[in-house]
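Okay, structure first, notes after.
One chain of protein is taken out of this complex; the other chains stay put.
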Amino acid sequence: MSHTIALTVNGERYRLDVAAHHTLLQVLREQLVLTGTKNGCEAGECGACAVLITWPGAERAEPVNSCMVLAPEADGAEIVTIEGLIHDDQLDPLQQAFLATGATQCGFCTPGIVVNARALLDRNPDPTETEIREALVGNLCRCTGYIRIIEAVKMAARVGREVVG
Amino acid sequence: MQPFDYVVPKSHAEASALLVEGAGIVRPLMGGTDLLIRMRGGFVRPERVIDLKGLPGMCDIRPGEQGWLVVGAACTMNQVALHPLVQQHYDLLAQACNAVASYQLRNRATVGGNICNASPAADTAPALYCLDALLEICGPGGARRAPIAEFFLGPGKTALRPGEFLTAIHLPPAPTDACGVFSKLGRTKIGDISMVSAAVLVDYGLPIADFGFTETRTSHTRQSTIRHVRITLGAVGPTPLRATEAEAALALDPSPEGVKRAADLAAAAARPIDDIRASAAYRRAMVAVLVRRGIEAALAPSSSVLRPASAGGAA
Partner (left out) sequence: MSREQGAGIRNQESVDGGRPSAAARRPSLIGASPQRIEGREKVTGAATYVDDMQFGPNLLHGALKRSPVAHALIKRIDVSRAKALPGVRVIITGEDFPGYTGLYLSDRRIFALDRVRFVGEPVAAVAADTPEIAAHALELIDVAYEPQPCVFDPEFGASPEAPLLHPELGDYACQPFILPQAGTNISNWFKVRKGDMAQGWAEADLVYEHKYRVPHIQHVPMETHVCVAQQDVNARITLWSSSQSPFAQRNLIAKALHISHSKLRVITPHVGGGFGSKAGVSIEGAAVGLAMHAKGRPVKLRMTREEEFYTTFVRQGLVAHIKMGMTRDGRITAVQNRFYWDGGAYTEYGVNITRAAGYSGTGPYFVPNIHVDSYCVYTNHPIGGAMRGFGMPEIHWGIEQHIDQMAHQLGLDPMQVRLTNCLKDGQETLTGMVMHPTGLSQCIQKAADAIGWGKPSAPSGAHKRRGKGLAAMWKAPAMPPNPGSSATLRMNEDGTATVSIGGVDIGQGALTAMAQLAAEGLGVKIADVRVNTVDTDFSPYEWQTVASRLTWSMGNAVLQAAENARRQILQTVAEAWHEHIDDLDIIDGQVVSYTTEESRPLRDIVIYGMQRPDGTWIGGPVVGQGHFMPEYVTPLDPETGQGPRAVVHFTTGCQAVEVEVDDETGEVQVLKIVSAYDVGRAINPDMVRTQMEGGAVQGMSTALLEGIIFDSTGVPRNPNFTDYRIATAVDAPLETENIIVEVPQDDGPFGARGVGEHPMVPTAPAIANAVYHAVGVRVDCMPITSEKVWAALAGEPAV
């Protein structure tokens, strides 16, 4: 069954015909060809498909695994994917920190982690190491051992505070 | 996933009718964190998915009458855990919600879904048992309420009748001088399905709060004033289990020996099985450890009445 939904992705508005049994992940990757959002398990466990969603009426964007959202459920939502974190060709401080600390290896988990970490810093600009680790518990990485990722989030938080302060 | 229709009912009655008429081929949807996985795996193959989230009140948390709190069934774990009223008065529930999976999954997973799946390992259930939650159920015959302990019938089995669905969780007025601790043991340090979980609530019987209550007390001498105790175990039986003998023992004797006796009685009350996550023997032994540590944390002079020291998560 097909549904017509309206959604905003990275600031662009779309009207799309989507299949009820497709997930938001499929809509993003297959219909909008925003392939930065990765498919790692389709079970909500690995976090590779995390995107930021502002639901209709909600005040704040929240990270959600896009494999856990049926396409028609996304009607009216505002979505930011990894592609939407670059502004005017400028990398997000998190993206810069991931490069600087060597927090990416194969890179497949990276978009989901950067997106989820962005949400963490938006709601908590000065997280403790424990808070960073707990916020990222749903993002699996098999290459890095997480240590550099945690360092990168700390670094980006520092940069963010300097900018604000 | 094989194709299905997605239907958003506009009223409770319509939702109920859709569930009745599609018996066997429909599935209710709340957060979808369980349903989507099962549909993708082909374990369930509905022809129609009924999204209940949009029904009035399903995603609201609001004060009810006489000091009760009403939590819509489709409220997400994060919504519940981060809500000021929940944090102030039902911290035990906030701890349990925070112990589920990961932050981004808790933005989808709902408290109602956690209960309706009726997994013995559902992390919110032991907390809701301790809080004496009443469940509001909507069905073809209108609404009814049932104590949570009568809702769980066995693994995956609930007291929902054809056409019924869960609309809200009603929490009785919270004792102001109660301290709750939820703890669990998983294979990874946090976010895993519980091998064992335990919720402990110790109530000192001070006057009941209204929601204007803001006092934060940080230290107490409590040993002799316990009014009642609730201890509920998760993942060690076909349903969550109240350890009533342990509760009674602790209420009578909160000394270190009494705490240990209560923990042993709780372990004796467990009815665990072996599965790929843990053996029955380990689970039973861990009940005693988690319950003892939970009680100790709840009784600790340093634990705040309104914000217990334990942050939930792993024991």
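Every chain is named by a letter (A and B) in the order it is written, and numbering of its residues begins at 1.
Basically, a residue touches a chain if its C-beta (ideal position, glycine included) is under 8 Å from a C-beta of that chain, and two chains touch if they have at least 3 such contacts.
Every value quoted in this text rests on a predicted model; they were computed, and no experiment measured them.
Summary of contacts with the chain left out: across B:V181, B:A278 or B:A297, the touching residue is B:A278.
When the missing chain is restored to the complex, the residue among A:S2, A:T54 or A:Q105 that touches it is A:Q105.
The residue from A:T23, A:T37 or A:S66 that touches the chain not shown here is A:T37.
Interface note for the absent chain: among B:A15, B:V111, B:L131 or B:L185, the touching residue is B:L185. Residues of chain A that touch the chain left out of the display are 21, 29, 33-43, 45-46, 48, 81-83, 85-86, 91, 95, 98-100, 102, 104-111, 114, 132-134, 136-150. As for the chain not pictured, it touches chain B at residues 1-3, 41-42, 185-193, 276-279, 281-282, 285-286, 289, 314-315.
Basically, only the chains that are shown with their structure count from here on.
In terms of their C-alpha centroids, the spacing between chain A and chain B amounts to 29 Å. Against chain A, the residues of chain B that register as touching in their complex are 1-6, 29, 31-33, 36-37, 39-40, 49, 51, 78, 101-105, 107-108, 188, 190-191, 313. Contacts from chain A toward chain B in the complex involve residues 1, 3, 19-23, 42-44, 47, 50, 62-65, 67-70, 72-73, 116, 119-120, 134-135, 137-139.
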